[in-house]
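The excerpt is restricted to a subset of chains, each kept in its original location.
Labels A and B are assigned to the chains in the order they are written; within every chain, residues are numbered from 1.
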Amino acid sequence: MIKASLIEDDNERRAADLAVDYDSLGERLDRRGIDIDKVKDRVAAYGVAIPSWGVGTGGTRFARFPGRGEPANVFDKLDDCGVIHRLTGATPNVSLHIPWDKADPAELRAKAEEHGLGFDAMNSNTFQDSPGQALSYKFGSLSHADPAVRRQAVEHNLECIEIGRAIGSTALTVWVGDGSNFPGQVDFTRQFDRYLEAMSAVYAGLPDDWRLFTEHKMYEPAFYSTVVQDWGTNLMIAQHLGERAFCLVDLGHHAPNVNIEMIVARLIHAKKLGGFHFNDSKYGDDDLDTAAIDPYRLFLVFNELVAAEGKPGFDPAHMLDQSHNVTDPIESLMVSAMEVQRAYAQALLVDRAALEGAQEANDALMATAELKRAFRTDVEPILAKARSDKGAAIDPVAAFRASGYRDRVAAERPEASGAGGGIV
Amino acid sequence: MIKASLIEDDNERRAADLAVDYDSLGERLDRRGIDIDKVKDRVAAYGVAIPSWGVGTGGTRFARFPGRGEPANVFDKLDDCGVIHRLTGATPNVSLHIPWDKADPAELRAKAEEHGLGFDAMNSNTFQDSPGQALSYKFGSLSHADPAVRRQAVEHNLECIEIGRAIGSTALTVWVGDGSNFPGQVDFTRQFDRYLEAMSAVYAGLPDDWRLFTEHKMYEPAFYSTVVQDWGTNLMIAQHLGERAFCLVDLGHHAPNVNIEMIVARLIHAKKLGGFHFNDSKYGDDDLDTAAIDPYRLFLVFNELVAAEGKPGFDPAHMLDQSHNVTDPIESLMVSAMEVQRAYAQALLVDRAALEGAQEANDALMATAELKRAFRTDVEPILAKARSDKGAAIDPVAAFRASGYRDRVAAERPEASGAGGGIV
């Protein structure tokens, strides 16, 4: 845990500058007809969920280089998530992954409450084999040729729902790596039919107040075809399953050059946007820190989300999903949560009437200039003020580094092995 | 026209070798349990349509380098299409483009009958302005912000239907370049709603025995967003419009690396595959000759089509859509039509029971080997025999070059200007 006094002391040192910057930005926004406090309040109310696995160090098939003080179990992970939320005030929920995070529900709830955290969507895992599992997922899970494997995968998902109910989650996210590595290895249609049938069984077990999110991905771990390869297939799935089934968009799961913000708009149009896994990428599913590569793209996604606010049934889930190979995961997640807030804040600054006016007049230059004006605005004072107001840190990374937390857990927790990776 | 005697003489010189090769291939296929004559008959019955604009020389925004003897009007185009069909026996239909091919329907029918040709899908054009047109499509057509422009575009499509009815077509293909070049230039959702509304008006005018094909394309001429950018949006359109609305797949209209054969399978699954624009590409919508770059990919598409044969309602339209910048368009279209037949013939050779057996057993190596075995088979003797049997040329390009047709039309037709291109 991070001591409140540490945060308070650090904030105190930064308070004067922040006040100046906030006021100055407030004046500039006022000229544009924007009330900075209202923007700040909306940012303050915004939260993005943390994936439990994100607080560990990631890796590639080539290697995993462990970090110091990595969490050894779900309770360590919740402690780390607590730090992130304590310092940013922006990550009120944690998303668990089963079986990695299996534990006594009461203990999970207790630990989460200790940190003021709740539980976001549950994540099932049928893309790898787990100890004690009867049948292998080497050749697929929910779409496997063998009905026994499909049944096992369905039951695992139903178990995830059960665990989720016990801890207060209300959504299940299903991502599978099922696909093929060779032309002809699978029949696209039979495989998809099997997937739909299995997912229907999962959907049948969904509590009435739950939502089901399916996630598409172009490739990896399958390298020729993937059963839920793009948003078109994902839409077909959500349409097939029913009204509580929605599509989840991971920003790194698309073909090169694809216009992701447009996919977001289409899913909103179809009333099937379930939510996001935020991250950034340059090549494939790189799982880099959100906005690390293309911050304008993230802004354009939020421009769609802000434009859709208030539409009936529009309520996408927001979660980070990143792999931290060379940074401290706590730091990366804090920065990423703030980047998501930043894009949200910038999107709130768009003058939507002016934008629509330029659009209707085919004034492309002015329309895009309106977006740029919002994006260009340095909203850091808004974010910092939102944090400071709720007792979080004005500069979370500085406070974290000052806290000695990483040293502390490195001393307490067992050293993580470098195992994993090296598969080539 | 090509004289029958020319073809006969050329065929006669090649007949003996063909007989040997056909018999030898027949023996090899017989060992695999395949009756070569049955394959040959199916290939002989297969046809792919020619786009009227394909017989002219294409170009890029940088330049158009005219060819010799380019068709000056739709009747010249039909003459060229007649040559292609005469020599290959594989292209019984022509697809017209309005307003480029506007002419008296009776004369069109007469000219087509002269060559034994029919008319395939009609193509509307709202991606460029035409002489006498009231309103510009600079900022869109069916999705334009101005309802008057949308109305004009709808009426143009309805006129295409009228012309098509008069000449015996039963389908309308709609491709629009509507989109945007800047983030913010258009509102994705309002633009899409306008498109859907306009297309509904077109669909309302569709005769009962017609089909409507909408075509998606990732980009170009719009470079930030395109209103029908991918098959997901295309599917939403076809679902919205009704049961006679289908999705058209152009092989060059997808994002890099995308698995096109899988998209074909998904559209078949959704009962919304309308047909194809065949061509090949390495980078973007390159419109190169079919199978020029990746012949295995074309085979994999046909592998899906052959697997789906006989499914209720499955009846995709097949058309070439290429831009011939450095070759004689007649030669390229002949070769491309034969490449389509080749992929079809190879897909017919797949032992589907063996394939399914390997798939169900997760024997990826044997499954893909089965596809490769079919693809590797040199089916040229089958194609040549199918042509020869119906009086077409065993070697269409050789016969065409021997015929002097290009010299003849170069002498008769006005020289085409290099105009166009040079836009940079």
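Assume a contact is a pair of C-beta atoms (placed from the backbone, for glycine too) under 8 Å apart; a residue touches a chain by one contact, two chains touch by 3 or more.
Computed from a predicted model, the values in this text were never measured in an experiment.
Taking the whole complex of the structure file rather than the 2 chains in place, the copy count of the single sequence reaches 4.
The rule is short, and it goes like this: only the chains that are shown with their structure count from here on.
A rotation of 180° superposes the C-alpha trace of chain A on that of chain B, rounded to the nearest 5. Centre-to-centre, using mean CA coordinates, chain A is 42 Å away from chain B.
The part of chain A that touches chain B in the complex is made up of residues 138-139, 145, 180-190, 192-193, 218-219, 224-225, 229-233, 235-236, 254-259, 261-263, 265-266, 268-270, 296, 300, 303-304, 307-308, 355-356, 358-362, 364-365, 367-368, 370-371.
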